[in-house]
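Notes follow the structure.
Only one protein chain is missing from this complex, and each of the others stays in its spot.
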Amino acid sequence: MSAATTNLPAPHDPAHPPIGLYLRIYVYLLVLLAVTVGAAYVHLGPLNIVVALVIASIKAWLVVMNFMHLRDSPRLNWIVAAGSFLWLVILIVGLLMDYVTRSPGV
Amino acid sequence: MPTQTAPLSATPTDGAESDEPVAHHFDTLQQQQEAVTLGMWVFLATEIMFFGGAFATYTVYRREHSAAFHAASRELDLVLGGVNTLVLLTSSLTMAFAVAAAGARKKGLTVLMLAATMVLGAAFLGIKGVEYHHKYEHHLLPAFGLPFEWHDHAQAGGAKLFFSLYLGMTGLHALHMVIGIALMGIFAVRVWRSVDVGHRRQGTEVLGLYWHFVDVVWIYLFPLLYLIDRS
Amino acid sequence: MDNAEFQLFPDAASTVASRVDALFLFMTALTIFFTVAIAGAILYLGIRYRRGANVNRAQYSPPLWLELSWLLTPVPVVIFVFIWSSQLFLEMQRPPKDAMEIRVVAKQWMWKLQHPSGRREIDELHVPTGRAVRMTMISEDVIHSFYVPAFRIKQDVLPGRYTTTWFEADTPGTYHLFCAEYCGTNHSRMKGRVVVQTPSEYEEWLGGGRRDQSPVVAGAALYEQFRCGSCHAQTVTPLRAPPLEGIYGRSVKLANGATVTADDSYLRESITRPAAKVVAGFQPIMPVFEGQISEEGLSDLLAYLKSLGTADGVTADGSGGAAEGGSREGAKP
Partner (left out) sequence: MSDPHGATVSPSTSTSPQPSSPPGVVTVTRPAVRDPVNYLNVDYSWKSWLLTVDHKRIGILYLLSITFFFVIGGAAAVAFRLELMTPKADLFESETYNKLFTMHGVVMIFFFLIPSIPAVLGNFLVPLMVGARDMAFPKLNLASWYLFMIGGLTAVWTMLIGGVDTGWTFYTPYSSTYSNTYVMATAVAVFITGFSSILTGLNIIVTVHKLRAPGMHWFRMPLFIWSHYAASLIMILGTPVLAVTILLVAIERGLGIGIFDPKLGGDPILFQHLFWFYSHPAVYIMILPSFGVISEIIAAFSRNRVFGYRFVAFASLGIAVLGFLVWGHHMFVSGQSAYAGMVFSILSLLIAVPSAIKVFNWTATLYRGRLRFDTPLLYALGFIGLFTIGGLTGLFLALLAIDVHVHDTYFIVAHFHYIMVGGAVMGYLGGLHYWWPKMTGRLYPEGWARLSAILVFVGFNLTFFPQFVLGYLGMPRRYHIYPPEWQTLNVMSSAGASILGVAYLFPITYLIWSLKFGPRASANPWDATGLEWQVPSPPTTHNFAVTPHVTEDAYAYPDSALVGDAH
């Protein structure tokens, strides 16, 4: 009865689960795990954290898109997922706004 | 779009208990499924903000105490941490299989995959326990008034903050795992008893969302805590 | 203000007070204007369109320009007051270079204050008119807040980090000093007086009373006592620690590549937790003094370090200038 429920793609076809896809994603995740551990041993200075976070975000993206089926979900669920992430960014940016501009004399 | 409907004959409360798949206040199965999935995603949004407060704290302190954090991070056991990541990723795979099995109405396989997920989750917690015990033995567990010793006396404060955050964040994560395993145990029994496992597909899916989310949190925790600086 | 007479508006005794009041009165006028306008509109519409009144109730479609004007009206007003207030605020945050420095240590539930000459006071502060006074404040326990309503200034006093505020008193008299941040059981007893005197009265007051050791002298004694000089001296070879001559107010390059200004908080941290921010080129070998030196002692040590010269090359006499990050490189060997 909701006005918003029409014309949405059905969730992935339950009769034919994408087992192959899951296995492939799993392999990707393991490879990325190895890469992130390896990257930690390379001295990149401040870039270490960037690399680690990028790899973690790719892993998270793979899990969210495939295991959590966000790929096949209604747009609303995308908005919720993206929105919560955005709010976390607001929190962290707001905090850092204070910490990076704290300086003596002002 | 459904229009005039009045399915008031449905039992008012028991959508989840009985095998009647549509609760009284929903008009269609699709509406119910969308509502339940949306509800879970909204809940996960709150979870992101919940862990987010801890991640924000971590961000600020890592910036303020970077040397101590670098040194303290090296004290974490990378082998155990890595194995644990592997275990958790594998449990996510078995969870995805469980959802797929329920969708394909294979009861035995669903229960088997749920059980495998629970075993892997328990293994994760076991390894975590071993790690905590090591930290306890090395006097790196800054809780309950236990002695805390840091080889570099000058950085003891920052290191203690790191281990406090380590304990707090992995502890919160472990708590979520415990809750997940408990829910899964209850749910596995229900699946086993159900006449048509297809009616449990929705529940398995939602449980899976939760479990994968816990996995995603760890995907971030692992590099932030264990891999700050190994070079 | 010592009498119990009814008051509607606070005393004003500092140079910024009247400027804050001007902004306040402007905002009050704004508030009255809008409140009266809204209340008047409600009254007028309420009476005119009461049920049963025979008035024009023809259909009316709100025009878009009306909504947009409501949307946009507040914007210039808030930007105007924002600029006004922020300029004033930044002035209130930046002490003049020649400000006299008073060091404050707050604890549950008292204010301990020390003048540049060394004279100490508790829960009472004497200041001269016509001279900028910078308060450098730290707490021994919880968060407090230094508040003098007649000066329109307030600043939280934190444990573990210095905060500053400043004022220039302009009217002699006695004024309230409060702790404004809730700090425990006797929070409402953590108050005192600020006595504003003419410069000559102040000098006289400073000369009288008991003689306290000046912070520079006390700091030098502590410097000896803890044998700081055994490492922190240019005569030591090989150099084990950064020399401290002229350190105050300088930019210091750290081992992790960052740069900080050697202000009060940085120097204090480097004494209590030396490894937190190590100067580039040195090893973190200094022992931790956390908990071994009182806040007053730390304050004295900083006064001594400051007396060793500032980044501007001016030897501070305890009334040192504001920390201005100099462009000179840090204390590299």
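By letter and in written order, the chains are A, B and C; residue numbering begins at 1 in each of them.
By definition in this document, a contact is a pair of C-beta atoms (placed from the backbone, for glycine too) under 8 Å apart; a residue touches a chain by one contact, two chains touch by 3 or more.
These numbers come from a predicted model, not from an experiment.
Engineer: May I ask you to name the displayed chains that the omitted chain touches in the full complex?
Structural biologist: A, B, C
Engineer: Of B:Lys106, B:Lys160 or B:Arg190, which one is in contact with the hidden chain?
Structural biologist: Spelled out, the listed residue whose C-beta touches the missing chain is B:Lys160.
Engineer: Looking beyond the chains shown, say which of C:Ser18, C:Thr35 or C:Ser230 touches the absent one.
Structural biologist: Final answer for the missing-chain contact: C:Thr35.
Engineer: Using the touch definition from the top, which of C:Glu124, C:Asp141 or C:Glu204 touches the missing chain?
Structural biologist: Spelled out, the listed residue whose C-beta touches the missing chain is C:Asp141.
Engineer: Across the whole complex, list the residues on chain A that are touched by the chain not included here.
Structural biologist: Residues of chain A in touch with the missing chain: 1-5, 76, 83-84, 87, 90-91, 94-95, 97-99, 101-103, 106.
Engineer: If the hidden chain were put back, which residues of chain B would touch it?
Structural biologist: Answer for chain B: residues 1-6, 8, 11-14, 16, 23-27, 31, 34-35, 38-39, 42-43, 45-54, 56-57, 60-61, 64-65, 142-146, 157-158, 160-161, 164-165, 167-168, 172 touch the chain left out.
Engineer: To test your reading of the contact rule: which positions on chain C touch the chain that is missing from view?
Structural biologist: 1, 3-10, 19-20, 23-24, 27, 30-31, 34-35, 38-39, 41-42, 45-46, 49-51, 55-64, 66-67, 70-71, 73-75, 78-79, 81-82, 84-86, 88-90, 92-93, 108, 141-143, 145, 147, 149-150, 152-156, 158-161, 163, 176, 178-189, 269, 273, 276, 290-291
In the analysis below, only the chains that are shown with their structure count from here on.
Engineer: Nearest whole angstrom, what separates the Cα centre of chain A from the Cα centre of chain B?
Structural biologist: One centre to the other, that is 15 Å.
Engineer: Taking the touch rule as given, give the residues of chain B at its contact with chain C in the complex, in rising order.
Structural biologist: 65-68, 152-158
Engineer: In the complex of these two chains, what residues of chain C are touching chain B?
Structural biologist: Interface residues on the chain C side: 255-256, 273-276, 278, 284-288, 290.
Engineer: Could you please specify the touching residues of chain B with respect to chain A in the complex?
Structural biologist: 1-3, 5, 27-28, 30-31, 33-34, 37-38, 41-42, 44-46, 48-49, 52-53, 55-56, 59-60, 63-64, 78, 82, 85-86, 89-90, 92-93, 95-97, 99-101, 103-104, 198, 201, 205, 208-209, 212-213, 215-216, 219-220, 222-224, 226-231
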